[in-house]
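Below is one structure. I have some questions about it.
Missing here is one protein chain; the remaining ones are kept as they sit in the complex.
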Amino acid sequence: MTKNLSNVNQIIAKYQGDQSALIQMLLEIQRENRWLPKPVLARLSQKLGIPISQIYHIATFYKAFSLIPQGRHTVSVCLGTACHVRGAPRLLDRVTDTLKLNPGETSVDYKFTLKTVNCLGCCALGPVMVVDGEYYGKPSAKEIEKVIANCD
Amino acid sequence: MKKLQKVTLTINDREVTAKEGMTILEAARDAGIYIPTLCYHEKLAPYGACRICTVELSRNGRSRLVTSCVYTVENGLIVKTESPKVIKVRKLLLELMLASSPAKAIQDLARQYGIEKRRFEADKTNCILCGLCVRYCSEIKQANAIGFVGRGTERRVVFHPEIASTVCASCRECFSLCPTGKLPSETDGVCFDDLTLDDFLKTQQSPA
Partner (left out) sequence: MRLKSPADLQEKRQQIISLRDSSRHCVTICSGTACHAYASEKTALAFVEEIKSSGLKDNVDIRRTGCHGFCERGPIVVIFPEEICYLGVKPEDVSEIVSTTLMGKGLVDRLLYKDSNGEKVVHEGDIPFYKNQTRIVFGNNRLIDPKNIDDYIALGGYDALTKALFEMSPDDVMEMVKRANLRGRGGGGFPAGMKWETTRNAPGKTKYVIVNADEGDPGAYMDRSLLEGNPHSVLEGLIIGAYAIGSHKGYVYVRQEYPLAIENLSIALNQAGEYGLLGKNILGSRFNFDVTVHRGAGAFVSGESSALMNAIEGKVGEPRPKYTRTAVSGIGDKPSNLNNVETWANVPLIISRGADWFASIGTEGSKGTKIFSPDRWTVGRVHT
């Protein structure tokens, strides 16, 4: 936790304590920790002079943020319109079967988090699955299993 | 200090003189013209949450519906506060709110506008998200003990115990502002019985 808090100080310094950069700071904290721990938000509130209620409002407003710990590997399935008509619901079924997780859930060993997203802008590949930033278009059941199995 | 200009507009066929910078709602109230509201409070910045104060503006044969609590007066505006379009909108809004809360304030307005149908499934939140509590705690008390979380249909109001436990017990001024009565009836003064931030986060984990 001390590591988290000292990281926060660095991030705040990087944005010169500018309140308007709050969302950017939260994005960096989310990326580093894979979630937004409450003590970290309390420290942000204190250092930036922003009420904690406002920080929680922002943290729960945007999909990119999580107030609960997430897995080391993020698996996202796009459910945007184009992917939807190309079979995204079926892809999601295959992914939930493989991971044994429902969207929004994190595995008990904190290895995987499954999310749904709306439109990544590569619709010609749809339906799209993203694992740790790597895009997979129209993955077969076998490919899904292989990609998941390769995550350490 | 710059002298505020006078602005002349027509509300319900009556000429009304307002001051520059006033909203239509303020101008109407000043002139004794009734426009219903639920989320408006004269001490707070207008928020436009409930939309009950919707009115119809006409100009050059075209009309549009606007939220009177946030629309600034202009010379020559023609405003109708109870036109058929306005009433239709208010009825739908009230019907939606009734699905969230059976509160007297909403029931009274529903009766006033002749709502008979209840087509929407009840959500049992007893909250119409008017934001009076959140805004009052922020703007007037500057305590920020209570706030919004979530977005869209997931939006809720929660207390933040870090702050609430130190200030709410001796304040509770938001209780009388709450149009649904949720605040006085469902909180111990520090948090809602069944809705903390952690409760809210648990609901976010469930599959869509």
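Letters are used for the chains, namely A and B, taken in the order the chains are written, and counting of residues starts over at 1 for each.
Throughout what follows, contacts are C-beta pairs under 8 Å (C-beta built on N, C-alpha and C of every residue); 3 or more make two chains touch, one makes a residue touch a chain.
Keep in mind the model is a prediction, meaning the values are calculated, not measured.
*Asks:* If I'm reading the header right, one chain is hidden. Which shown chains does it touch across the whole complex?
*Replies:* A, B
*Asks:* Looking at the whole complex, which of A:12, A:26, A:99 or A:147 touches the chain that is not displayed?
*Replies:* Result: among the candidates, A:26 touches the missing chain.
*Asks:* Over the whole complex, note the residues of subunit B touching the chain we left out.
*Replies:* 46-49, 66-67, 70-72, 148, 151
*Asks:* In the full complex, which bits of subunit A touch the chain not displayed? Write them out.
*Replies:* Touch with the absent chain occurs at residues 18-24, 26-27, 50, 54, 57-58, 61-65, 80-86, 117-126, 128, 133-137.
Basically, only the chains that are shown with their structure count from here on.
*Asks:* How big is the gap, in whole Å, between where the Cα atoms of subunit A centre and where those of subunit B centre?
*Replies:* So the centre of subunit A lies 33 Å away from the centre of subunit B.
*Asks:* For a test of understanding, state which residues of subunit B touch subunit A in their complex under the given definition.
*Replies:* Going through subunit B, the ones touching subunit A are 134, 138, 144-151, 158, 160, 162-163, 197, 200-201, 204-208.
*Asks:* List the residues on subunit A that touch subunit B in their complex, please.
*Replies:* 42, 51-54, 56-57, 60-61, 67-68, 102-105, 116
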